[in-house]
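A selection of the complex's chains, in situ.
Naming follows writing order (A, B, C and D), and every chain is counted from residue 1.
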Amino acid sequence: MQFEIERIVRTALEEDIGLGDITTEVTVVADTVARAQLVAKEDFTLAGIDVAATVFRTLDGDVSFEKLLEDGHQVKRGEVLAWIRGGAPVLLQGERTALNLLQRMSGIASLTAQYVDKVKGTNAVIVDTRKTVPGLRALDKYAVRMGGGRNHRIGLFDGVLIKENHSAAAGGITAAVTRAKQKLPHTLKIEVETRNLTEVQEALDAAADIIMLDNMNYDEMRQGVELIAGRALVEASGGVNLETVREIAETGVGIISVGALTHSVKAADISMLLD
Amino acid sequence: MQFEIERIVRTALEEDIGLGDITTEVTVVADTVARAQLVAKEDFTLAGIDVAATVFRTLDGDVSFEKLLEDGHQVKRGEVLAWIRGGAPVLLQGERTALNLLQRMSGIASLTAQYVDKVKGTNAVIVDTRKTVPGLRALDKYAVRMGGGRNHRIGLFDGVLIKENHSAAAGGITAAVTRAKQKLPHTLKIEVETRNLTEVQEALDAAADIIMLDNMNYDEMRQGVELIAGRALVEASGGVNLETVREIAETGVGIISVGALTHSVKAADISMLLD
Amino acid sequence: MQFEIERIVRTALEEDIGLGDITTEVTVVADTVARAQLVAKEDFTLAGIDVAATVFRTLDGDVSFEKLLEDGHQVKRGEVLAWIRGGAPVLLQGERTALNLLQRMSGIASLTAQYVDKVKGTNAVIVDTRKTVPGLRALDKYAVRMGGGRNHRIGLFDGVLIKENHSAAAGGITAAVTRAKQKLPHTLKIEVETRNLTEVQEALDAAADIIMLDNMNYDEMRQGVELIAGRALVEASGGVNLETVREIAETGVGIISVGALTHSVKAADISMLLD
Amino acid sequence: MQFEIERIVRTALEEDIGLGDITTEVTVVADTVARAQLVAKEDFTLAGIDVAATVFRTLDGDVSFEKLLEDGHQVKRGEVLAWIRGGAPVLLQGERTALNLLQRMSGIASLTAQYVDKVKGTNAVIVDTRKTVPGLRALDKYAVRMGGGRNHRIGLFDGVLIKENHSAAAGGITAAVTRAKQKLPHTLKIEVETRNLTEVQEALDAAADIIMLDNMNYDEMRQGVELIAGRALVEASGGVNLETVREIAETGVGIISVGALTHSVKAADISMLLD
């Protein structure tokens, strides 16, 4: 992920700084050294602390970024996340970009942690979707992991999900699964989206590895789980929120995918304070 | 903004599709033609319809994207935003990326519109900040405009905002403003962040063009506005939310900057339905 | 794969043409129209005909490239693969790049087809490895498919292969598989490399999805297949060549991975003839 | 060549690793230090040892890569080429890319060395062509030099080769050479492809600097050499292989260009062994 983080940080810095931080250039002596801390202004689950470090180090390889907490940590309001020491212009120029990334990532981790907490004690794991912010998928998905969730496929290239339109185009679920098994790398499981129990049965007969129960109600989910009976992984999708996730988990599904983890993120409240 | 949209769309598509949409490749005949509609699943302010079109056209120049509504439109649940016609694989491959962009942008526009609505009848305008998602600033700021807001500076390169740290480094507000006026392009206004009325007075004396009242309470804001008396633009910043924004506007400030417009976005609910 | 092909073709053309084809510039009138055919000088399996078309179209969108044969076709010596019509400079400048790509890809497809032919009638499928030419993996793997083979994982990011070093680092096969199952996307199968039957048994007990028999002799392979008894996919690797592949297939393994498909390619003999 | 090597290595690593080596991430502790050796599994001529070093150093600047042999060395089976010490994940992630590059380059050097050996004692030098793998030309051509061969022009931009189509377009060899001499940088020699002695004579009369005898038989070559009598460099091309190259060299030509050096490469057998 190293190259991807470098790409994201570089793009972000170029976007914000362009040909120069004109305010700092005319007010701050270039070689003034400064020290700053990243401080939590509320409770949250930390994600992105190394990305924040990369922001400052990309601007100046000599910046010292002392990380006090690791990603995944449950941060309490007032805790110091890291100490940063370097040229004052560098600190001022990296501040907004570092915070923009760190606050979003920690926001995702925190929301994920809430979902994970809700299903504690069930067999269900919380996974993300492809509903991420364009250009930041690697970070969004990493943040989900830091919140205790797991990742679904990264993109269209590394996982198979036969949706309704694919089945229809292939001439039915059976045909679609058969073709996928014949053509695709043997390293990938075949997942099929189903909308009712008839489709669940068809996917099961076609020996799908994963069966997604899409937008079903609790009863249907329970029946789906029963029908599948361990012969495939079961994923619930659609209508998942903090109110519904527990009851969904209790239907016995193994995987619950949640778009909201990444498509509607509330930034965690973090400040950078210069000494 | 054309090149930037192309860059964003391209990055997003490469991120999602990588070396190929393997599910579609094995299930859908490449030259099947399909038709789809983008439909609103809730009420919102539209932003990003041309960006969505660019997604599909980047995949295939022959896709027809018929836009039914323009950005800025107040969309009602159930309204069709656009009709898309093209190769079925192209529609399936572009769907997620187009929605990810369109839903975020419309989410921003809708939230902005709420703020703008709150201050209706006052002299205040709602502006954004640099708290945007890294890599998408151009789209985030465009969406704010579509929601009726206005933009603050794009980045550190095209606007001057002398914050506390800058003033301190320069030896005070007066020194900082003076240097900015002597060194920077005459085309830019000089903005100064102030935390109390003493600093407001100093900024005024230094002939700052814009004075930001940062994290002041309503009374301080009112006194600040009175003190400035039209000799500089007045911007309120900090502690702005949908509950406070009206009262802030009524203090007489001309500009209210709102970080939440872009840092904590709820995606608008939009679907793509294939015929 | 469209963007990747564009990237490869563009890189190749820039590498070959640089600031200009100086010979053509001084000898050929720029707007002379020419016609050329791509002709097979030996028998082979075709792969890359659309890539060749992309070469010429990247140089000039107005070139007409009429494809007479599709990838996967068993070409006979003397067959015409395609007719190209366009500016003479464009044809001369694209010739070498188009041939370099087409000849390599067809070489891979042809070698793959020989392996596939050798195992006909057995249950084994021929798959590739990551021993591809840096920068051309997408094309190398596509060519394998055109020759009747199938693809192993694309890279380190989309498949799990627990090799000896990974097991050792994790504290044994069992621990490694367990961690992979707990942490990685549920969409991926877990493959384990084994060097003897004890390791096969351990991988089986750990519920690995795919077991690789690495550098085993025929007897060991047969015993491995028997031991696994359908509870996991079985992949043979190491020491595979056109002399050994049939006997390996007859041990009952389901997948045979062959590095030579892509690491030691003989270019297919193809010429471009201008009228 | 430094920037080009960096580009190639970076592209190769991104292609193989993408968003991460997921197997290593879940099985290997990130800061485990490991040591590995690159070992020859057969005899070959070494090329690419510094490129292999660049692979590991691009992943992590702190890797120590101790080179034991230099490019151009005749390696014996069992010899250790280099010792590498660094983070275990880094060694595992760089292994395949480093080997893919090193094995191809050494394969080219070894094949070149065979050709060079065949013509020992004659005046002929072995040169390469533009039949290289797209994207790797700089490395392919470097490897030829390490094998004792020399380079023909890099691409269409830095050398002049008037082929049949160019002559035809210009109105004959004389006209083509004349225009090239009038228009092109005085720093470049003018080479003309000829198919028979009449054309050789015409090229000679036009004062071509280099005359290529294309696809001629031994007798024609001998006559060509005699006709030219030192007034131009003589290059033989076409039908060159390890069986024919000696006799071609003995016709007296000064340069023999061999496409097979780079278009049909057998990878040298090299392993990386972790301690």
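Following the convention adopted for this analysis, a residue touches a chain if its C-beta (ideal position, glycine included) is under 8 Å from a C-beta of that chain, and two chains touch if they have at least 3 such contacts.
The structure displayed is predicted, hence computed values, not measured ones.
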With 4 copies present in place, identify the total for the complete complex. 6
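The rule we apply is simple: only the chains that are shown with their structure count from here on.
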Treat touching chains as neighbours and tell me the shortest step distance from chain A to chain C. 1
Under the over-half criterion for shared residue numbers, do copies chain A and chain B use the same patch or different patches to meet? same
Rounded Å distance between chain A and chain B, as computed from the means of their C-alpha atoms: 23
Distance between the centres, which are taken as Cα means, of chain D and chain B, whole angstrom: 53
Distance from the CA centroid of chain A to that of chain D, rounded to the nearest Å? 45
Residues within chain C bordering two or more other chains: 154, 157-160, 183-184, 188
Full set of chain pairs in contact is A-B, A-C, A-D, B-C, C-D
So in the complex, which bits of chain A are touching chain C? 125, 127, 150-154, 157-160, 183-189, 191, 210, 233, 235, 254-255
Residue numbers on chain A that touch chain B, as the complex places them: 8-9, 11-12, 15-29, 32, 88, 92-93, 96-97, 99-101, 103-104, 107, 130-137, 154-158, 160-163, 165-167, 169-170, 176, 179-180, 183-184, 188, 263-267, 274
In their shared complex, at which residues does chain A touch chain D? 1-4, 138, 154
